[in-house]
Structures are given as C-alpha cells and as structure tokens.
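Below are the structure tokens for one structure; questions will follow.
Left out: one protein chain. Kept in place: all the others.
Per-chain residue numbering starts at 1, and chain names A and B are given in the order in which the chains are listed.
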Amino acid sequence: MNTLAALARVEAFAAEQAVALATVRHVHLAPHPLVLVPILLAGEAAAPLAALVGTDRADPQLLVVRQPRDRDQRFAFLADLARIVVGYIEGRRGETELVEATRNHEEWERHLDAPQLIVPNCGGIDALRLLGRSARFRSSQGPYPVDPLVPILGRYLTWFAEDRAPTAGSSVCLALTDVLGSHWATGQSALEDQHLAALLAWIVPQHFAPPDGRHLTGAQAAALTEDPARWPSAGPATDPEFDTEILSPLVTALQRAAGDPAAERRAEDGLRAALRDRLAPTWNLMWQGIDLLAGLPEAGHDSHRWMVDRGRFTDFARAIDEGAAPQPRREGAVAAAKRLADLESAQESYDKQRALDDPLILAGYRVTGEAFAGSVVAVDAERQDTTGRTPKPRPHVWLRTADPVVLRKGTKVACAQRPNQRPVIVDVKRDGEEYIVELELVDGMGRRAIPEEGSVPGAGEYRCYSTVLAAERFPPPPLPELAATPWTHGGPPAAYTPTGADHDEEWH
Amino acid sequence: MSASVSQRSAAERSAAARTVIERVTADLLSGLHRGVIVDSPPGAGKSTLVVELAKRLADTGEPVMIVAQTNEQVDDLVDRLAIAHGQADDPAAGEDRKGLTIGRLSASGYVPTERVVRHLGGPDSLDDCVTVAGKVADLGRPAVTVATAAKWARTGDADWPEGGWRWAILDEAYQMRSDGLLAIAPRFAAGTALFVGDPGQLDPFATIDGDRWAGSAWDPTDSAVAVVRAHNPDLPVHRLPYSWRLPASAAPLVCKAFYPFTPFEAGSGPQDRAMKVSDTGSASAGPASIAGYIDQVIDLASETGWALFELPARHTVRTDTEALEACARLAARLVRREAVVFDPAYAEGRMVSADRIAIGAAHRDQAAGIRAALDRHGADLSGVTVDTANRLQGREYDVCIVLHPLSGRRDATAFHLETGRLCVLLSRHRHACIVVARAGIPDLLDAHPHTDPVHIGVPVKFPDGWEAHQAVLAHLAEHRIPAPAIR
Partner (left out) sequence: MAATPPPNPAQNAARDPDVADRLAELRGPIPARHHDARTIAALTANPGCARRSVLDAAGVDKRALAERIGFGPRFGQSPFAISRGNAFEKLVKSDGGVTLLRLLCDELGLEVQEAAQNPDAKPALGDQWVDLGAGEREDRYRRTRDLVAASAREPGTGPVLADHPMLRLEVGGRAAYVEPDLVAFRARPRVPGTEVHAYGVTESAAEPAAPWRWYLAEIKSFAMIDGRADPVKVAEAATQSAVYVLAFQALLSGLGLPPGLVATDVVLVCPKDFSNAPTAALVDVRRQLAAVRRQLDRLPRIGTLLDGLDSGLSFDLSTDEDGEPLQGAAQLGKAVAAIEARYAPECISRCDMAFYCRDEARATGSTEVLGRSIRDALGGVAAMRDVLALSGREDCGSDAERGVRVEVDVDTDIDIDGAVNRDLDFAEAARLLSVARRARLEALAEAELRHREREAAA
C-alpha cells in the first residue's frame, strides 16, 4: 500500500464516498463474461451447495445440491456446471486469426475470443480451485464413474484458478472485489472491502438507497450491507445464521420427505427458493460491478493483454482436445520454476503497462521514490560523446521537481511519452525545497549524429520519469528438460500415470 | 563448544579453522557425496575457503566452475584467486609448473574492473593468469571458470566440457534462489558441488506470492541450499568455527541472536582489538549538548564495541529526520575525532577513514536521507558507505552505524522483523557497532500480534525475527545512551 493509495482511502473516509485509484480500466471486459457465484457447504473441503451462473444478467441458472455430503449429488452438480461452463468455453472457439511464424514459434492459429469467468471474490477463486481439484482426476469409468465432462471441467477450473487467475494482467478469471478494489479506494479497510456489497456501497451508494428514496452516503450504505439478512455474504461460505435458521431446517425437511415424492418436491422447491433468494442479491451486485468497470475507458495495453490471454486459451483448449493428462497434484521442480518465471515476468510487465496507461498509477511511484515529475528547465540538445570513432548524440536535460529524489546517479529511467528512451540520471542537486535532476539521453534518438525531431524533451515540458517504466526484461534462463532434472532438485520425477487412487479417491 | 576463546591460542583457532578446510576437501575428494555444504557465519573466512578449495579441486586436473551472485563478487573472487594462485607455486620449477589459469565469463557489455585488468597480462599487469570472454569456448579451457549465476545459466551446452564440470563451487548459496540453481545444476550434475554461504543473512525473495509452493521440496522461491538439503538430507554439512571479522565483543551476541543452533566464536581475543578516539574538534558540530551526546556514544562504542543511541520515543515517518541526522553526525564525528583501530595485524593502529565506515538502514529512502544529511556535514564524508541491508551483505567495515529497522514504527511488519536483515546490519563491523533507534521498541515487540500463517511442511525458520530482536535489544540495553527528552 503506497501513501498515495492510503491517502485516497482517507479522502474517501472524509467524503464518505469511494475515490478513484485508476483513471482507466486495467482489466479486459469481455462482451459476454460468464458470471459464477459458487456456494460451498460450511465445514466441508469442497462440497458444492449451490451456484448461480450465466452470461445473461436477467436469466441466471441456479444449480443446487440437495445433499452436499452425497457423492453422487456432488458430481451430478459438477456435471450440470460442466455443461454450462464447458459449453460457454466451446462457444469462444469459433473464429481464429493467423499468427505469423517467429524465430521460436511456427505459424499458428489463435482464437479471436477467450472465455472470461467472473466470481465475486478471491474466496470464489479458491472455490474454483478446490472444485477443479476434486473433479479433474475423476473418470467416466471405474468404480465411481462420473459424467465425461466432469474431468474436463476439473481441468478448466484448475486452469482458471491456478494458472490464469494468479497471472498479473490476465483477465480470463477475475475476482470482482479485487478488480473493483484496485480501481477505487473506499473509506474502510481492505478486509472489509472483501465483502462485495460493502465495497460497492462505497462506490455506488445510490444503488443501496432504501425505498423511501433517502439519500445515502457511501459510508451509510456500507453500514447497511453489514446486515447479512439483506446483504448476504457473496460466498463461497454461507453465513452461520443462514445455516442455522434457514438451511438446516430445509435440509432436515428434505431428509424427512424421503420416500414421499410430493413432499420431496415441495421440500426441494423450498430449498431452491431459499438459495435463490440468498444468491440473488450477489448476482445483481456482480452485474452492477461489471457495469461500473465497463464505464471506465479501456487501458492502452488492454488488447495486447487480451491477445496473450487468447493465445494461452488457444493452447490450453487444444491440449484438452488432445487428451492432456490432468494437472498434477503438485507441480514438479521444473514446472514450478518455469511458472515462477512466468508469474514474475507477467507481474513486471503488468506493473509497467499500468504505469504507462494510467497517470494515477505512475503517480504512486512518485511517493515511493521510484519516480519524479516536474518541468524541464534546460536542455543541451547538441551535446555529444566524442570519445568513440563517430560522435554520438548525448543530450543533457535538466528537470526541476518538488518530489524528494532518492534515485541514485547512474539509474535508468523512462517516461510515458517516450517509453523506449531510457535516459540515465547523471546528477541530482538540491535547490531549496526542490531538486534539479540532470539526465543524459543515450538512446531512442534515431541512428544519426543529430537526435531525431521530437526525441529530446523541450524546455517547459512536464515529464514524469520512473524506474518502473525503464525496467528491462530479460528472458528467463533456460531450464533443464524434465528428464534432466538434476540431483539438487530430486532428479527426474517419475512420469505421471493416472492411477486408480486418483479417480477412486475415497469419499465417505 | 565449551572451550572459551581465552583458552585457545590464536594458533589453535587458526588450526581449528584449517581442520574444517581439510575435512571439506576430504569429503569432496572422497567421491562419496554429490555435494558438500559449508555454513559460514559472518566473516568466518568464506572467501579464503573458496579460493583454497578452488585451487585444490583444480589440482585434480579436472575443470572447476565457480558461481557467484553478482559481478562484484565474481571480480573479487577472480582477483583473490589470481593473487593467491596465479603464479606458479614454485617458480624454480619452471614452465611445466604454471600457476592457476582463471576464466572470467561475462555478459556482453562487461568492462573488466581494475582488479581484473591487473591479471590480464597487459602493461603494468601483475600477471596474465586471467582470461575474459563471453563464451566458455573462448576462454581456452582454464582450470577454473568464474561467472555469475545468471551468466552460467545462459551458457549453451555446446560449450560445456565433456561430461560437464567435474567440480562446482557455489558461493553465497543461501542468497541464491532454488530456481536459479535448477537452471545451473545440469552443468555439474555429474560432478560434485560445494555450497558455501551464510545461513543467517537475508533470504532470496520473489516479486510474487509464492505460497502455492509452500511446503514442496522444490519451492522455487526458497534458497538453493534449503532445496538441495530437502532432497539430499545426507549431504555433509560443515561449519566454519571462527568469525575473523566480528570482535570478541560482538560474536557472542550475533551468535546467540542469529545462530543459536550453530555456535561460533570470535577468532580474535578480547584484548586483540581496540579502538581509540581523540578529543579533537569537539563541540564544533552544533550545540554543545548534542556534540556531547554524540561523543559519549562514540566513546562508549570505542570502549565496549557497542552503543545504542536512543532517541525519545515517537512514531515517525520512515525517513525520521532526527534519526537520519543522528546517523550522519555519528559518522562525521568518528572521522573528525580521528578514530584509530588496533589489531595484531595492524598493531601500530590504523586510522578509521571514511571508507571504513558504513551506515546501514532497512529502506532505500532512509539510506538516501542519510546520504543527504552526510553531504551537508562535509565533502570528506563522501567515502562513507550508506546502504540498505540487502546491499551491505558480504561487506566489511571497521565501524558500522545502524538505523534500527523498528525505530519509530508503530507496528512491526514481517519485513522489519526479518532476522536476516538485522543480522546483516549487526555483523558488518570489525571494531564497533552503533545503533540509532527511537525508544519504545520493546513495547512495539510486546504488542506484536502473533498470527502469522503456518504452512504445513515448511520448516520453521529459527531464530524467528521477533526473538532475535528481543535478544539484540536486551544486549543493547546495557550500552544505551538516551538522548535528552525533548518535549
């Protein structure tokens, strides 16, 4: 939490209304995202109780498990969910574009679309992970056969939750509270922001106004959302009171009705109605949140990042077609190292892209000492380095800033106006309360002895230079093949062969 | 380890340290182990060990690769190797007994530093035992090849010697991330590796949350040594027993607070080291009372090796102006008062010049603030090192001034409590360490919530930061000079 974002929270507290933390939308928003609100039974590892799911805000599908502790019913639920989710995914696989061959990759076809799954909070992503884990090793044969789509769903949910969701900049699987929280600051704590209703209350209090039309501030609206009867938790856990007062009697009624079809149907209808009531407020909030995001202008790097997502989707869907084995229980040494490199590099590019796309994000680095901003006060555009055979342009630029400059001499920085130009700080001098930073331009000026037109900032121009924008990415070093895993990391792992134990996992 | 320092002579201590080197050599050459681990407390002669072992392994006639973490460290090692073994052992033996040949593998754009250039054989060179190249093939099969971990990871296998390297030495292995080791290890997978490092310093870090791998034996965010040991629990582990850097006043505290399970002692006796300061120029740097306090702190540190300059309790921003200023003034006064240090190696005394003083802090903006404060006290202080704990790792000074990581904080975070950070800051000095802190840190520790998540299968790292901080504070309480209450 940098001071700029912290101050924004204080301002939100004082104004009793959320304030912006971003000026553009840093996630991609698909035209038809699949919204999923999963609910798990308390006390169980991954026993689905219900889900509200769909791409149409007016027509969500409600899936309910009558007895979550019953194995068959769990997998019947997962099979239903699979038809919806896998069906949605297959629907994104229509048109493709041709990607030309590069040095490292031959020509290939990339899907023009990709799935986008939106859940309420990070607990929702964790629920996907657990459901994915419980489904991906299952088999349509053997002692506990399941619908053939269930293991496919398991692989996809695992991909959503464990592969894409943790990857910075990927928009394939989003937790709405995380996304909203990175675009708006509320006057409450990050912990309280995890309650979707409370978070939205700060941003759009008018949606929470009571029927009498009374005006509410964000803080007042957020206080209302603490009533779990009106604004139930967005899951995946239900409120203990709901479990005690509503769910438990309904489950008991269902058990009592066993054998009497009419009574059973009544009891089941009662359960479905109760769960629908419970999930409906969250469902509406999900779409309100999505609308809010849609109202923000798209970030400059949005289409690039979505293209990466589309590419990864194309690869994964093809692997599923080709019958890829389920993701292992735990990643091996080589896979883990490779993933770490991927995640770190994704984080670095996302940080850089957001700073380029959004002045408010860049401003945060001014507070942490990773950036400084001000006006150019002098320029020596003619300056050259004449030590080599041919003189090279090495203009110097002096910038006056009121930011406390803690960057060292020799540090490379860049600005959003010319991100590919990375000047070096050659001197920092104090001038009263301000600083004069002297920069030497070493690149981004064309190939001639004289800098290209417009490649040297002019006096009077306002610039914000940051190390984050100048960060250079080195490709990660090559890792050994799986079969060449060295002894330091346990040697080559045994090849994965699905065993009975995987799909016959004991269930009570 | 019951024999106290006073009972062992300097010669005996030296011999004990030699014994470790002999045992490590024996384990490596025995062919019984794929790897050997050497834990080295601060200043325990790790570089000496690496240089010595490189020579002994090279003497087998098979290629040796050395992995260091930074270019700085690589150049240091190259220089030390060249000076120690670059010349023939016995010049009289003539051409057939040449000195050690050393290859320095570098990335493009590397400009050899002065200490490498002097071994390249040009005019004014000391010798010509070093070759610098970007590719293994261009080095001409030296006995020893040195490069950073990043560079080694990018050497294509076409360049490797037949069957890979027989011997590998990995320096600062506790600071190396295990994914980095994975990238390098195939180069010596058929050979034997020596892992050398200080387990008490800062752990490597990742820029993303690595919880998903917590508890797995190959957690890529863990240190190289942790992962190697998890997979090879039987590798022999040796420990260097004496810190030649830390004075007798410091070794017991550093050992107790940071290495409670692996005791070590100071290599020097309590009488071997001394520090004296003159009284010149007093009271020139501000109001008399202040100079008095600063001087008192310096006097105490020179007498006992430790001093805690305790500023009045206050919750401050990270760049607490008074604390930064106090650090700078302490350094300035040390130079002005012409501190002189003594050791059997410089029995006549050695002036503590600016470049023998370091000021350490937790954060970069604090270091920058101290630097700015120092600049105001005179150009002659430009040689003082001011840096964060991360960058001070592996370095040594006569006197170290430390801005306590918890000074002025209201809540302690995992970052501030990290054991390795405090350990680095308190173990850089040969003679004295002065800590600057706001009063109230014990209360801060008392109030610290203990709700850290626990991952199954992840070994608990000991000592934990909270306890290490308690041990250090208890010790510093006896060396405390409180600044006047101001309000």
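Here, contacts are C-beta pairs under 8 Å (C-beta built on N, C-alpha and C of every residue); 3 or more make two chains touch, one makes a residue touch a chain.
Since we're looking at a predicted model, the values are computed, not measured.
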Neighbouring shown chains of the undisplayed chain, as defined at the top: A, B
Among A:Q116, A:S134, A:T225 or A:Q421, the residue in touch with the chain that has been omitted: A:S134
Contacting the left-out chain in the complete assembly, out of B:V24, B:V116, B:M275 or B:A483: B:A483
Identified contact with the non-displayed chain, of B:D124, B:E162 or B:D446: B:D446
Subunit B, residues in touch with the chain not shown (by the definition above): 39, 199, 211, 214-215, 226, 233, 237, 259-262, 286-287, 289-290, 293, 311, 314-322, 325-326, 329, 372-373, 376, 408-411, 413, 443, 446-457, 459-462, 464, 466-467, 483-484, 486-487
Interface with the undisplayed chain - residues on subunit A: 1-11, 13-14, 20, 23-24, 41-46, 130, 133-134, 187-192, 228, 237-238, 240-241, 243-244, 247-248, 297, 329-330, 358-360, 362-364, 366-367, 373, 402-404, 430, 505-508
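To be clear about the criterion, only the chains that are shown with their structure count from here on.
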Subunit A and subunit B: spacing of chain centres that average the CA atoms, whole Å: 39
Sites on subunit B touched by subunit A in the complex: 34-35, 150, 153-154, 178-183, 185-186, 189, 193, 206-210, 212-213, 216-221, 224, 227-228, 231-232, 364-365, 368-369, 372
Interface residues, subunit A side, partner subunit B - complex: 162, 166, 168, 330-334, 336-337, 339-341, 343-344, 347-348, 369, 404, 406, 408, 430, 474, 477-480, 484-491
